[in-house]
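Only one protein chain is missing from this complex, and each of the others stays in its spot.
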Amino acid sequence: MTNPLAGSYAPASADGEPVLALRGVSKRFGAVQALSDVELEVHPGEVVALVGDNGAGKSTVVKAIAGVHPIDDGQMEWEGRAVTVHRPQDSQHLGIATVYQDLALADNLDVVANLFLGREITTYGTLDEVAMEKRAQELLDTLSIRIPSVRIPVASLSGGQRQVVAIARSLIGDPKVVILDEPTAALGVEQTAQVLDLVERLRERGLGVILISHNMADVSAVADTVAVLRLGRNNGTFPMRGTTQETIIAAITGATDNAVTRRAARTPRSEGEV
Amino acid sequence: MTNPLAGSYAPASADGEPVLALRGVSKRFGAVQALSDVELEVHPGEVVALVGDNGAGKSTVVKAIAGVHPIDDGQMEWEGRAVTVHRPQDSQHLGIATVYQDLALADNLDVVANLFLGREITTYGTLDEVAMEKRAQELLDTLSIRIPSVRIPVASLSGGQRQVVAIARSLIGDPKVVILDEPTAALGVEQTAQVLDLVERLRERGLGVILISHNMADVSAVADTVAVLRLGRNNGTFPMRGTTQETIIAAITGATDNAVTRRAARTPRSEGEV
Amino acid sequence: GSSSSSSSPSAGGGGGSAASATGSIGLLLPENTTTRYEQFDKPYFEAKVKALAPNVEIKYANAGGSAQTQAQQATTMINSGVKVLVVDAQDSAQIKSSVEAAKAKGIKVVAYDRLAQGPVNAYVSFDNVKVGHLQGTGLLSVLGSKATPSAKIVEIDGDSADPNAADFKSGFQSAVKGHVDIAYDASGLWQPTVAAQKATAAINQLGASNIAAFYSANDGMASGIATSMKNAGLSHLPLTGQDAQLDAIQRIVAGTQSFTIYKAYKPEAEAAAELAVNMLTGAPITSIATSTKVNGSGNTVSSDLLTPVLVNTSNIKTTVVQDGLYTVAQICTPDFAAACKSAGLS
Amino acid sequence: MEPPPGIDPTPGAAVAPPVDPRLLVRQEGLRGYLDEFKRKVRGGELGSLPVVIGLIVIWLIFSLKNSQYFTAANAEFIAYYMVGLGMLATGLVFVLLLGEIDLSVGSVSGLAAAIYAVLSVTHHWNAWLAVVITLLSGMVIGGLQGWIFAKIGVPAFVVTLAGFLAWQGVMLWLLGSTGTINLEPKALNALFSGNSFFLGGQIFGAYLLAIIATVGFGASLFLQQRRRKAAGVPSRPTGELIARTVLLAIPVFLVAWILNKATGVPNNLVIFLALLVICDFVLRRTTYGRKVFSVGGNIEASRRAGISVPMVRISVYAISGTFAALGGLAIAATTNAAGQAGADPNNLMMAIAAAVIGGTSLFGGRGRVWSALLGIMVIESINAGLFMLGLTLDIQYMITGGVLLAAVIVDSLSRRTQKSSGRA
Partner (left out) sequence: MEPPPGIDPTPGAAVAPPVDPRLLVRQEGLRGYLDEFKRKVRGGELGSLPVVIGLIVIWLIFSLKNSQYFTAANAEFIAYYMVGLGMLATGLVFVLLLGEIDLSVGSVSGLAAAIYAVLSVTHHWNAWLAVVITLLSGMVIGGLQGWIFAKIGVPAFVVTLAGFLAWQGVMLWLLGSTGTINLEPKALNALFSGNSFFLGGQIFGAYLLAIIATVGFGASLFLQQRRRKAAGVPSRPTGELIARTVLLAIPVFLVAWILNKATGVPNNLVIFLALLVICDFVLRRTTYGRKVFSVGGNIEASRRAGISVPMVRISVYAISGTFAALGGLAIAATTNAAGQAGADPNNLMMAIAAAVIGGTSLFGGRGRVWSALLGIMVIESINAGLFMLGLTLDIQYMITGGVLLAAVIVDSLSRRTQKSSGRA
């Protein structure tokens, strides 16, 4: 299923070596070949948007990089060296911070404990609750989220509040690559804007960012490069600058005539009026 | 925290009695007052968008209507009569179909079994698997979703695929009101378009629809009325026709100067270029 | 055909000598949580059968405490063609259908240690009521002149779910009733920890200085009670037991327990072996089973009821040591060496 | 058969290709089967395969050790003695499907035997009436435990552990001073007793049963194929259906032949098999069964789908209690007595082991009632062999324990593999 629209690869910030690269990665789940020969590169200071239809395999790529589902075939490279990632620890030690689509927070712990889980601040071997609480409050404030109290168990947060806690988690520690799997899906307009701001700040600080989103507006707002997955295969990599949304959508859906264009043609109201 | 921008109530289809109405509903979780005196009306053939910030209480409203979390105070009215809804069954018997933000599917069952869960087709008291499988395939096809097989356990579906299964579930049976809590959050562009089409078809058939979304484009594309929640209270109800997105966002965030407008001012690129 | 173990009915044909008898005997024992069955009863039984009738095969099964398993094991043995079944029933009533099935196939049944129901041919055991009675008279004689109707006794019985416990209790009480005052009477569940706590509770309740003696239904519980007595400074008071456990013998040597009741396994197992061999060869059993008992299903059974022995410092050597139950070295570990010496064990 | 009214979302929209190109489709013919088989083994979807292989290995080993093992009489022994525990295991399968446990089945079975004995022997009630009351008691006891679990929210593990102790106490109290009560061969007890055979043990009887089983199975397969073809949904090729029917017929007729060589098909086995067929039908082909699986898979999803989770839970525990009572009667019939040993904790262990060995997962939502049959056959085959060899108890424990452990490890490992390949 080759796509005539697929562009050739052109990194936005072509400053040499990518910090993270996938080479010919495949992954199979039972009778389903979820990924076949997937290639992906992220350079320092680059925001790569990974887009694709539902079930295209985006989250599978994320979980492969993060060590949640080890890959079957192919290679992962970190700063030019081949690495193997079997467990989430491995990818964390490399410097990869991940926000998963199916967030995983410990419901019985409070917000502070969840934020610092696995990376607690300690003084003389004991937990420094005061320092953690202070830092947690600061982090959440900058993400514009209102949470009744940082000492409330995560079980009692709304979907968006949980999402923000998960995003904030990824900023603790000192990652070199941040992966965000549909980070804004559950977020309100204001929080979404904050997260996009955050992504830009991460880029400015020279981090590599992989952003997964179905929202073309968000993608075009912050991405440098767009990598399209279709049915578990690469279906083109485009520089954001100079590529139209229509091109990308066509690569995602595999056709120029799709429900989106039909809908656009049918309902002019959605553009106009509001 | 009264909002000067809040419009007064004006139903889009003012053809008399609402099919579903909330009157002064309150709900408290432990130390958090999640809802205070919330009012909401849905008329037949009307799409009401329920919008609000993260943690505003939208999902709590949905769960209150659906009987997942019974309300503490206030009243729910169905076709003019006061009703009490204690369990999900109660709301289903009234004719309310709900798609939850935190989808709940039985991971060990296949797609067909999940679609028909609680409403199986039977012949002489035994399950009619053939009829169910056929209908399931038809439903999913119209929603443009590709699923490896309808006999695959739901555990192995992607986030968006699960979302579509949940949406398809709500179309089985014969509801009078359909509630969709962020149905398109996890969906790809094509699937989103299909769901919006679906919402419009539901309206045409005279159903009441409550649509929750953070995506203003989606909301303005299909909603007749927009109800804004802020910090658990009503913050205005607007007819879609004639209201600008800025007005709505201001009602959601509680201010005209917010991260969205600031971001818009800072990054002209997000509007232009693409 | 005496060498062929597979040859059948002809061997039973009347009065052949035991030495040349063939065929097989089944031995069904009830459980293995107490060590006696596999450590003493089984080897003693096998040795005696071997001595009497070297060509007889013995089939053995242990029910592991389950009456159902025992029924299945009995079926297996009946199917495999044993001539005599020696059964220590896990449940003396529930074994009835197995006993009947055996009888229907012409198999003779010896009830061992517990009196099985059904058409049983013979029975070998100790008398449990007698055990309790012996504990009672033993305690009275240790108390001597202190045995007055106002002397307060603490009685810790066995688990009331075990029917033997009731026999011990009734035997004991029939011996001491009227001679002393049973001021505290509770079940120790055969558990040392429970017995210890109940003894302490009794001491708190009655007052340490008011107690004259402690009754423990067996040695296991006596270990716990002895500790509680020691903590309360009452080690000098009489304390009973039963089973002739090694630790009890050591306590007797050390003076913290007065005596134990010894039910020798060897004579019991050997009597059962003799009965079984006689039945196999068709020899009379009346010389061994001299008395009769009526079992729960109304059958009259020829019985060999053995007498238990009270063991105290004076007869350790002539009972448990002589029978090979324990060696002096086992009893007189360094901690008990001094006590052993003064008790004349060495 | 009319489809539900629902909303038809058809107008507009291009229809997406129905099959996902990434799905690895099976090739035609034998090669396709082998490939799929390999994939399934690698993916941990082993089904009943390990048990069947295990069973054959067990039979071979004991036959080599003891010439009496591979005889019709021994097959009869296994067929007869496995039924009581098998019934306990069947009830447990329902509970395990919910992802829960019922530790009380052993005690309830003992109590049931005691109730029956007291009513029919001590109080001279009509024996069938006593049976009905006994089964009802089992149902009420199970239902009560289910109620405390479902409505009050006490974990099932704790409720049934309490039941494990309490019902044993009630049984002891019922049996009272007399202890064990010997039963008379009446009513169900007569059918369950060791010398009651189908059609009086006539050779015809066994083959009749075998024919019914084979024809019934084959017919249902072909019927299903026809209906699926008619509706245009994927169906199995005819060759596969024939192969499956033959694969069932072989062991069924073999068993009939062997049992005929001894005394015939025990009536308790016939009753057990009939119950298994009914339970299998209920679980796989009715809405109730679907509810059980869905509650076992996701409680909140079931609740939101309008399923009354408490009712499912209570009813499942009631079923488990009823089967425990029935099993208790069957067990009591093997010794013709109800006694204090009825509530043997080993029965509980063996019943759980049987269900798990047979392939029902301890993790809920996955299993079939047939696993009770397969598992209990394994256990009883081992027992029969060990009883014959006259081994000491520690070795018996070690062997039984080893088999149990192996079964559980296979269950756990296969679940892990399945999980990592996305099937659980």
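Per-chain numbering from 1; labels A, B, C and D assigned in written order.
The definition used in the following text is that a residue touches a chain if its C-beta (ideal position, glycine included) is under 8 Å from a C-beta of that chain, and two chains touch if they have at least 3 such contacts.
This structure is a prediction, so every number in the text was calculated from the model and none was measured.
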Sole contact to the chain not displayed, among B:Pro18, B:Pro88 or B:Gly232: B:Gly232
Option touching the unshown chain, where A:Leu40, A:Val61 or A:Ile145 are the choices: A:Ile145
Hidden partner chain, touching residue among C:Ser20, C:Gln197 or C:Asn315: C:Gln197
Residue of A:Val83, A:Ala131 or A:Ala217 touching the missing chain in the full complex: A:Ala131
Touching the absent chain when the full complex is considered, from C:Asp127, C:Asp219 or C:Asp304: C:Asp219
Contact set of chain A toward the excluded chain (per top definition): 66, 68, 87-89, 92, 98, 100, 104-109, 113-114, 117-123, 125-128, 130-131, 133-135, 137-139, 141-149, 153, 155-156, 171-175, 194, 197-198, 201-202, 205, 207
Residues of chain C (touch criterion as defined above) contacting the omitted chain: 32-35, 39, 160, 184-187, 189-193, 195-198, 200-202, 204-205, 219-220, 223-224, 226-228, 230-231, 245-248, 250-251, 326, 330, 333-335
Interface with the unshown chain - residue positions in chain D: 101, 152-155, 157-158, 161-162, 165-166, 169, 173, 349, 356, 362-363, 394, 397, 401, 404-405, 408-409, 411-413, 415-416
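Here is the rule we go by: only the chains that are shown with their structure count from here on.
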Where chain B and chain D are represented by their mean Cα positions, the distance between them in whole Å: 43
Per-residue multi-chain contacts in chain D, two or more chains: 12-14, 20, 22-23, 422-423
In chain B, residues with contacts to at least two other chains: 144-149, 156, 194, 197
